[in-house]
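With one protein chain removed, the remaining protein chains of the complex are shown where they sit.
Labels for the chains are A, B and C, by order of writing; each one numbers its residues from 1.
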Amino acid sequence: MSGNRFGTLFQYQSWGESHGSAIGCVVDGVPPRIALTEDDIQHYLDHRSPGRSRHTTQRKESDTVEILSGVFEGRTTGTPISLIIHNEDVRSKDYDDIKDKFRPGHADFTSQEKYGYRDYRGGGRSSARETAMRVAAGAIARKILETQISPDVIIRGAVVQIGALPCNPKKWDWGEVAKNDFYCPDGTMIKKWEKFLDERRKAGSSAGAIVEVQATGIPAGLGAPVYDKLDADIAKALMSINAAKGVEIGSGFGTVELGGEENADEIRKGKKGAAFQSNNAGGILGGISSGQDIIARVAFKPTSSILTPRNTIDKDGNETEIITKGRHDPCVGIRGTPVAEAMLACVLADHWLRHKAQCL
Amino acid sequence: MSGNRFGTLFQYQSWGESHGSAIGCVVDGVPPRIALTEDDIQHYLDHRSPGRSRHTTQRKESDTVEILSGVFEGRTTGTPISLIIHNEDVRSKDYDDIKDKFRPGHADFTSQEKYGYRDYRGGGRSSARETAMRVAAGAIARKILETQISPDVIIRGAVVQIGALPCNPKKWDWGEVAKNDFYCPDGTMIKKWEKFLDERRKAGSSAGAIVEVQATGIPAGLGAPVYDKLDADIAKALMSINAAKGVEIGSGFGTVELGGEENADEIRKGKKGAAFQSNNAGGILGGISSGQDIIARVAFKPTSSILTPRNTIDKDGNETEIITKGRHDPCVGIRGTPVAEAMLACVLADHWLRHKAQCL
Amino acid sequence: MSGNRFGTLFQYQSWGESHGSAIGCVVDGVPPRIALTEDDIQHYLDHRSPGRSRHTTQRKESDTVEILSGVFEGRTTGTPISLIIHNEDVRSKDYDDIKDKFRPGHADFTSQEKYGYRDYRGGGRSSARETAMRVAAGAIARKILETQISPDVIIRGAVVQIGALPCNPKKWDWGEVAKNDFYCPDGTMIKKWEKFLDERRKAGSSAGAIVEVQATGIPAGLGAPVYDKLDADIAKALMSINAAKGVEIGSGFGTVELGGEENADEIRKGKKGAAFQSNNAGGILGGISSGQDIIARVAFKPTSSILTPRNTIDKDGNETEIITKGRHDPCVGIRGTPVAEAMLACVLADHWLRHKAQCL
Partner (left out) sequence: MSGNRFGTLFQYQSWGESHGSAIGCVVDGVPPRIALTEDDIQHYLDHRSPGRSRHTTQRKESDTVEILSGVFEGRTTGTPISLIIHNEDVRSKDYDDIKDKFRPGHADFTSQEKYGYRDYRGGGRSSARETAMRVAAGAIARKILETQISPDVIIRGAVVQIGALPCNPKKWDWGEVAKNDFYCPDGTMIKKWEKFLDERRKAGSSAGAIVEVQATGIPAGLGAPVYDKLDADIAKALMSINAAKGVEIGSGFGTVELGGEENADEIRKGKKGAAFQSNNAGGILGGISSGQDIIARVAFKPTSSILTPRNTIDKDGNETEIITKGRHDPCVGIRGTPVAEAMLACVLADHWLRHKAQCL
């Protein structure tokens, strides 16, 4: 109820502050007898890990995950899986300046207003450091989908726009995504994005981004018709990622300019049942998966932690100015990619178990 | 868990099909001693009511709500408030054609895949008729906010774009919204939208729209820092409305093209505490309300029920063609406005009670 | 969260006051394609119905249930099933006397303290009239168990003690239960109970009772190992029935006097797997069903609504005296029997769906 837990049947409770001794989560509802090792989770954590390039935060964290419960001799037991990552590179001194000042664009002011008290070091609970646990939980969600639906389920993401520089969808190449520092699917954009981000960083500024995530191999039938529509849950999950400001499904905001006959995806008879002729719906109709690829996009605002001085007030209400030093991602959207993938995996695992309960 | 319920502390369970005998909901968690009459709810239902103009469905429903429980001598008792609306203008014959055919862009196919069985009449549970209960519940949510926070809390919405025709934000006039058939805040757009929608309807087509909702008078502190961020819950609530395909908060997708120093709203000392110098955040920082106006937008796709013949398949997998007659909104976004307002009210009432429980 | 809802996956939201226009519930999470008619539910409601004999309340209610949604052409659709029963024999005048006085042993005082306001007529929301909806929901729960587990699942109950007069377990005859007014399984007790209850009623007093419920045909594996143990959920469900003051599973309080070797049920090889040699456990080990009969008992206090004058205070804190006229069960335990059966059915249906989700 305090909003630190994700999901209903597949669910996890996350905990930990940016500069505490550790962060962790407890994943519950996982079916028994699924092969699971720390390596399975570490694989995705490494993918997200900070310090990959100069375009992400320079904080050094090995992010080594440890499984404390719920797995016995390499297989899940159906009991809670407790995961922990010890914090290593904690330089709380960097944050002395923000102890009493509210950084614009951050949760400092609102946390103080809500709780009347806060662990200000590194943003405390509001830090993007928490997203490591999303990626860890997502790794387990993937295992459930791969084991119970099909090993062919694929959930992946890419950065499709940085600043005002979008990729060209026609040049989309999944093979490219793993090769560059931006999870960019369009090789022609790499140089442009590098140049743009370097400029922004030098100017003491930052950049926004749009991330697209896709799930392939999800059968029709996952979701619910009213409040817990599959797309509604995806929207919530993606919007809950730090710095997210917008979410869209399939052709999203773009559908507004279409006519009904352009937008609604026609159906023909295919080899394996329904063959949709397009995918404006993003794989979801009436809140329920259609069997097509599920496609969603999330917009990340430019990082608020910048070196340009900004007007603000302090805890006593006095006007002051702030520069956020620390070590920050100039474009949080980049590292948001594996997080967005993980959230999609978690939503799908949850709805898969819900579908099993009621309809299978 | 089946997705027919909204909320955690302020919550309601909705029920009913488009062509059943009635629809209804049970609103629970409402604080006691709040003055509440059927008129309070009817006011908002009339606002949403179909048949207002040629630009919305011609189905005639008085949508007269009845309170069956939870209110005693004009005040809430703290027990569940059961609301019912009897269906009147049910022409199920109109739907014989879709009994066995899947309408493109509709939940027909996915409902059949999920449940293996469905009430096909008028879309059954997936019909936008269900949104009447959202508006009814929203009326009660408003009462909670007005009674427990301030009578000055205002939650309202407007259509800001139809098709490719956006309003001019500089011409925004709330007084205008109530005067026209479109909830349009920019009087200069009325004629253009009328002409555009008439053309679309004549062409057997339909149009999408963007709706903006705003909440004024909400104090800082509502929300949660991680998964149940206030903006995440708003995103889910808005995306759960029929035909919604995208949601954004504050400057939303537009923030992607801003620099960090442009986007993060600076703070100065105001008469009543913090005075933000802009509102790109849409009134929410780190998932918690800042005291500024809360602003969100939702994109509605063009109605899929159109007179233009479309390719599809039937239940047996055979290829066929379909025209959706029935009586449908050519632009569902218009009637989506009071629904989006109601959802915002419901999210805020829920988070208000959550805030009370933990922090007050 | 306000405690008017039962269950997690199989769940229902109940509403309505004793003297309102109607009572009802919305049952959600029901699997699709299950045959269900109003008669299926009415059958169990008639079983519980008041006015069966002089030993139960003389309020006349036909308790005719109507299905408003969720069933299409005789089968469930997987959407919420809304049930309503209109109140008929409402004599609110009977309650004028309790408008301002708190009946000892009733919720009058505590409701007033909690909500600061209440519908006092007939106890309002706290009336046992609400239990009609438990029986209705239980009828649907049974359908789920019979359809998805086996038609041989049987859930039934009996009154095993009234006042200080227990049945003899050796004379247990399920055939007897349906024949008498007490749901008594021991024919030799009928005359004694009749005499005893007549005496109590004439004395302006009332009597307590113990009800035993059993579920046969439930497979091993339902439940959970820690907080949501199957027996913990049964305990909650039975204790939530009006006037319940104690619950026990299997040999219950009696196990305290046993040695470990007497209590733990030994296992031998049977025709269909494990053959337990006794059932002190009541069919549940470590919170999970063992495949044996599930057995629970609930103790009902004597009705607090009696004709003997009792000391109490009024709303202003002044001392006064009260006689509760109205029309009341002299021994609520009797009509508690079909309610206790229903609650057991609901717990089992819920855990069945939960088991499907995680382990099947």
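Brief remarks follow.
The rule is simple: a contact is a pair of C-beta atoms (placed from the backbone, for glycine too) under 8 Å apart; a residue touches a chain by one contact, two chains touch by 3 or more.
Just so it is clear, the model here is predicted, and its values are computed rather than measured.
Of the chains on view, those touched by the hidden chain across the whole complex are A, B, C. Within the full complex, the residue among C:121, C:200 or C:335 touching the omitted chain is C:200. The hidden chain makes contact, of the residues A:104, A:124 or A:138, with A:124. As for the chain not pictured, it touches chain A at residues 1-2, 4-5, 8-9, 11, 13-17, 20-24, 26, 28-29, 32-33, 68-70, 72, 75, 77-82, 84, 114-119, 124-125. For chain B, the residues touching the absent chain in the complete assembly are 9, 29-32, 78-79, 225, 353-354, 356-360.
Although one chain is not shown, part of chain C still touches it, namely residues 1-6, 8-9, 14, 102-111, 113-116, 125-126, 130, 161-164, 200, 203-210, 220-229, 231-240, 242, 244-253, 255-269, 273-274, 277, 280-282, 284-291, 299-306, 308, 310-313, 317-319, 333, 354-355, 357-359.
In this section, only the chains that are shown with their structure count from here on.
Computed centre separation for the pair chain A/chain C is 46 angstrom, with centres defined by C-alpha atoms. For the pair chain A and chain B, the distance between C-alpha centroids works out to 26 Å. Residue positions 1-2, 4-5, 8-9, 14, 114-116, 125 of chain B are each in touch with at least two other chains.
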